[in-house]
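First the structure, then my questions, so here it is.
Complex shown without one protein chain; remaining protein chains in place.
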Amino acid sequence: MNNFSYQRAATLSDVVGKSTFVAGGTNLLDLMKYNLSNADTLIDVNALTDFHAIEEVPDGLRLGSLATNADTAYDSLVENRYPLLSKAILAGASAQIRNMATNGGNLLQRTRCYYFYDAHAPCNKRVPGSGCSAIKGYNRNMAILGTSDQCIAVYPSDMSVALSALDAVVNVSGLNGERSIAFEDFHRLPGDTPEIDNNLQPGELITSIDLPEKTFTKNYSYLKLRDRSSYAFALISVASALELEGDTIQEARIALGGVAHKPWRVKEAEQYLTGKKTDRQNFAAAADIILQGAVGFEHNAFKIELAKRAIIRNCIMALDPSTQLPGAQPSA
Amino acid sequence: MHTETLTQTYPVTTGTLREITLRINGEERRLSVLPYVSLLDALREYLDLTGTKKGCDHGQCGACTVLCDGKRIISCLTLAVMKEGAEITTIEGIDHPIQQAFIDHDAFQCGYCTPGQICSAVGMLQEGKAKSRDEVKDQMSGNLCRCGANQQIIDAIMDVKGGENE
Partner (left out) sequence: MAQIGQPISRLEGKLKVTGAAKYSGEYNVPDLLYGYVVNSSVTKGKIVTIHTGDAEALTGVVKVFTHLNRPGTAWFDMQYSDMDAPPGAPFRPLHNEEIKFNGQPIALVVAETFEAARQGASMIRVDYQESAFETDLKKHLDAAREPKKGMATMLKPPPPKPTGDFEKAYAEAAFKASAEFTHGTEHHNPMELFTTTTLYDGKGKLTIYDKTQGTINCQLYVGNVFGLHFKNVRVVSPFVGGAFGSGLRPQYQLFLSVMAALDLKRHVRVTLDRSQMFTFGHRPQTVQYTRFGATAGGKITALNHRSVAETSQFEDYTENVANWSPMIYPAGNTLLEQKLVPLDVNSPTDMRAPGGCTGLHAIEATMDELSYKLKIDPLELRLINYSTFNTAENKPYSSKQLKECYLQGAEQFGWSKRSAEPRSMRKGHKLVGYGMATGIWDAMQLPARAEAKITKDGKLHVKSAVTDIGVGTLTVMTQIAADEFGLPMEDVVFSYGDSKLPFAPIQGGSFTTATVGTAIVFASKALKKKLLKIAKSSNPGFKDAEPEELVFKDGLMLYKEHSVTLLELVAANKDKPVRTTNLGYPHALKLRKYSRAVHSASFVEVEVDEELGSVKVTRALTAVAAGRIINPKTARSQVLGGMVWSISKALMEETILDANLGKYMNQNLAEYHIPVHADINELDVLFVKEEDKVINELGIKGVGEVGLVAMPPAIANAIYHATGKRINQFPIHFDKLIDL
């Protein structure tokens, strides 16, 4: 970890156009200690009070980028109107980390790929052009969708899986002013430039995340499959939100985590479910659509079948959200 | 010959020493640190408050848990300079029935994760979000225990939690 100079930003104008920002620090300082990230100057943005709030806006709810994950998950507006988001946040990391990590930082967390984290292993995400060790290495926790021959890393956030399902919008501020990015356009696939995780431009700061009106308060579920019951990254996670009339689906949202370089959503599958009954076969057919094109590697091919089953289970859990367990474990 | 090329070499940036004041366990502690000193290292190496433990230094074990403005955080992934003005409580500043409950339930062996477990439990009880035993277990899962005292730790917490609820 190198030394750096430290500044506290008082206003947004102290920040835009610059780097590197620290808020919660839970990912950045981790990376810096492994010498995977570096800054000459670290700009502490925590004093930007405008971006701490969680507040109602005309078409929904605005989550300040500097609100912590815990404050967001336990906010009564979020709990009551976007319970899927609460559940997904609480399935991530640990209580301590959720007390520190911010919403903006959560969107920017980097992959947990072993080879990215090993400062000496070839990794195109860390050192472009050096090669991908994961493709022929140990890839049990790597991606099965949207991979490239350059990178098969997975984006690890739980919160983002719910935000994706909820059609959130990311508001950012930069030298060229403010702009809003649809959630599905925020993160990107690795392609030939796996070193770039998302479409945030240099010098831009995430200021808030907007949640639209559609809340899915009755039928929702977040399921996370991992090697221990808590405090572990997902091998597969699923966010499901359904709007029902009787046992007919009016609208469905399904997003997957742990399978790609970004939260994975397939609109065709959701359209397929519209107007269908809430039965297992229909969820299974939707799962097949979502996993179309999935490619497994030596150790993670199981994820394809398991993801389908997780989608089915989670959609059934969404029919009765009381079946959800702490840690987003499978229903009893 | 293989020359290391994959590891980035970073410029040597010498941030300057900052005089900071931390409020720790109700006392103002002045210290002079470079910006890259973590809160954890500030406590252990600069202030001799060694009750807060370093188990991984990467937010993966919970041994360094302290309370910051009443909320439990891990002190390894924040900087001392970022915590100016905050109220920090370390194990040395905790006086809570949970400590006796840990002794009574034999909720530790080597004792190294214990301060973090206790700070985390105090933080969790203050949060008041975990109701059932399963919720307590999930909410305490950010604190690893390699000796395997998990069951006794949760027993101790449930014991105290029950008392508070009555």
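A and B are the chain letters, set down in written order, and residue numbers restart from 1 in every chain.
Keep in mind that, in the parts below, a contact is a pair of C-beta atoms (placed from the backbone, for glycine too) under 8 Å apart; a residue touches a chain by one contact, two chains touch by 3 or more.
The model shown is predicted, which means the values in this text are computed figures rather than measured ones.
S.K.: Which of these touches the unseen chain: B:39, B:67, B:82 or B:118?
M.R.: Spelled out, the listed residue whose C-beta touches the missing chain is B:118.
S.K.: Contacts of subunit B with the missing chain: which residues?
M.R.: 1-4, 7, 9-10, 12, 14, 34, 36-37, 41, 44-45, 48-61, 63, 90-92, 94, 99-100, 102-104, 106, 108-115, 118, 134, 136-138, 140-154
S.K.: May I ask you to list the residues on subunit A that touch the chain which is not drawn?
M.R.: The list for subunit A reads 1-3, 33, 35, 112, 114-115, 117-121, 133, 136-138, 140-141, 225, 227-233, 235, 302-303, 305-306, 309-310, 312-313, 326-327, 329-332.
Keep this in mind: only the chains that are shown with their structure count from here on.
S.K.: Using Cα averages as centroids, what's the distance between subunit A and subunit B in whole Å?
M.R.: Distance between chain centres: 26 Å.
S.K.: In the complex, go through subunit A and note every residue touching subunit B.
M.R.: Subunit A reaches subunit B through residues 1-6, 22, 24-26, 29-30, 32-36, 38, 40, 42, 44, 46, 70, 74, 93-97, 99-100, 119-123, 126-127, 130, 229-231, 325-327.
S.K.: Quick one: which bits of subunit B touch subunit A in the complex? Just the residue numbers, please.
M.R.: 4-8, 10-16, 18, 34-36, 38, 57-59, 62, 65, 68, 71-74, 76-79, 81-82, 120, 123-124, 127, 129, 132, 134-135, 137-144
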